[in-house]
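All protein chains but one are shown at their positions in the complex.
Which chain is which? They are A and B, in the order written, and residues in each are numbered from 1.
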Amino acid sequence: MKDFKTLPNVIRLPHKYGAGPVVTKFYNGLREGKLLGNVCPKCRKTFVPARSLCPECLVKMDTWVEVSDQGVLVSWAYTDKEFFGSPVKPPFVTALIKLDGADCNFLHLIGGDLFELKKKLKKGLKVKAVWNMEKKGHMLDIKYFEPVA
Amino acid sequence: MAEEKKVDYDVVTDEVAIPYELAYGETWTRFFDGLKVEKILGSRCKGCQRVLVPARSYCPRCFEEIHDFIEVSQEGVIVSWVLTEYEYFGMPTKPPFIGALIRLDGTDSNFLHLIGGIDLSDAEYVRRTIKNGMRVTVVWNAEKKGHILDIKYFKPLL
Partner (left out) sequence: MGRPVAIIGSGQTVHGKRFDVNYPELVNEAVEAVFKAVGVEPRDIDGVVFGTMPSMMEGVALTHFYFADVLRAVGKPILKTETCGSTGVSLAITGYYWVTSGMADLVLVVGSEKMNEGDSQATMTTVVDPFYQRYFIAGAPGIFSMQSQEWSVRFGIPEEKVRAAATRISIDHHNDAFNNPFAHIKQRLTEDQVNNARIITYPVRLWDVCPTSDGACAMLFASEKMAKKLAKKAAWVKGVGYSGEEYWFGDSDKVVWQSAIQAAQQAYDMAGIRNPRKELDVAEVYNPFTFQELLYYECFGFCEFGQACDLTLKGVFAREGELPCDPSGGTLCTNPIGATGLVRVAEAALQVTGQAGAHQIPGAKLALSHAMGGVDQYNGIMILGSEK
């Protein structure tokens, strides 16, 4: 097997993302243990996380509502492979959850005892958010969602 | 100055780190193997007869493959240079340093590298001393890794 010369190179780039007013308000909701969504004045759909514009009607959404932190599992994927710079350490389950009161799916994690969980996961499973004690205004203020007993 | 809007919105900080492993390929491996034994290799295009350095397998103007690798002179003249003293995140070379385009004798393209072997702490001195057209010669690193910095820098012949 021929040995080819390679150059290792790591690019590190720091970023500061400006959240803007809508995302900041959503994050402030997280800080208070609430999931805030906004409602489109035209199509009346509720989006969570809150968005700057309704993705279908392209209008600003100034009406805010508190959405339940419970919902049903729509789909999921179990991951145990790690890659360089993984934001969340495997094993973990990413999931799309339809929260009660929302008209779109919420992307987050299913957590707890994953070995046990693997048997329980199915479409339509009722799940509820498990919040971190310490909240920072970050999506992971919700640690994960777990099946409702 | 244009007024910056007063803001109290969140700013999310993050650092992306992405690892790469880049293949050299046959031609560049040959160039860097040349550096290991203190040779600077160029290539001569059969079409335009230009000698290009670093060596390459393809003439970008004639669109022809080049198979003629030749050893080029290790001395030449400064075509242009700049002294860098400021620093930014992730800069590959720590300032102060002089980046320069050097026309090695007998070649038809300019070679980008460092000018060194002089005191860089006084910018005025550097500006008085380093001039376009000045002759320079290579200074090799004792330790060779098959890397562009196997050439430590080019020293002015004062």
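Here is the rule we use: a residue touches a chain if its C-beta (ideal position, glycine included) is under 8 Å from a C-beta of that chain, and two chains touch if they have at least 3 such contacts.
Note that the coordinates shown come from a computational prediction; the quantities given were computed from them, not determined experimentally.
Asker: So there's a chain missing from this view; which of the remaining chains does it actually touch?
Answerer: Counting the whole assembly, the omitted chain is in touch with A, B.
Asker: Which chain B residues would touch the chain omitted from the figure, given the whole complex?
Answerer: Its contact residues with the unshown chain are 1-2, 4-5, 7, 9, 11, 14, 16, 22, 24, 28, 32, 52, 54, 60-61, 79-86, 88-93, 95, 97, 99-101, 109-114, 123, 127, 132-133, 148-149.
Asker: Which positions on chain A touch the chain that was left off?
Answerer: Interface residues of chain A facing the absent chain: 7, 9, 11-23, 52-53, 55, 58.
One rule holds in what follows: only the chains that are shown with their structure count from here on.
Asker: Using mean CA coordinates as chain centres, what's the gap between chain A and chain B in Å?
Answerer: One centre to the other, that is 46 Å.
Asker: Can you tell me which positions in chain B touch chain A when the two form their complex?
Answerer: Residues 7-24, 29, 32, 89-90, 146 of chain B touch chain A in their complex.
Asker: Where on chain A does chain B make contact in their complex?
Answerer: On the chain A side, the touching residues are 4-21, 23-24, 27, 84-85, 137-138.
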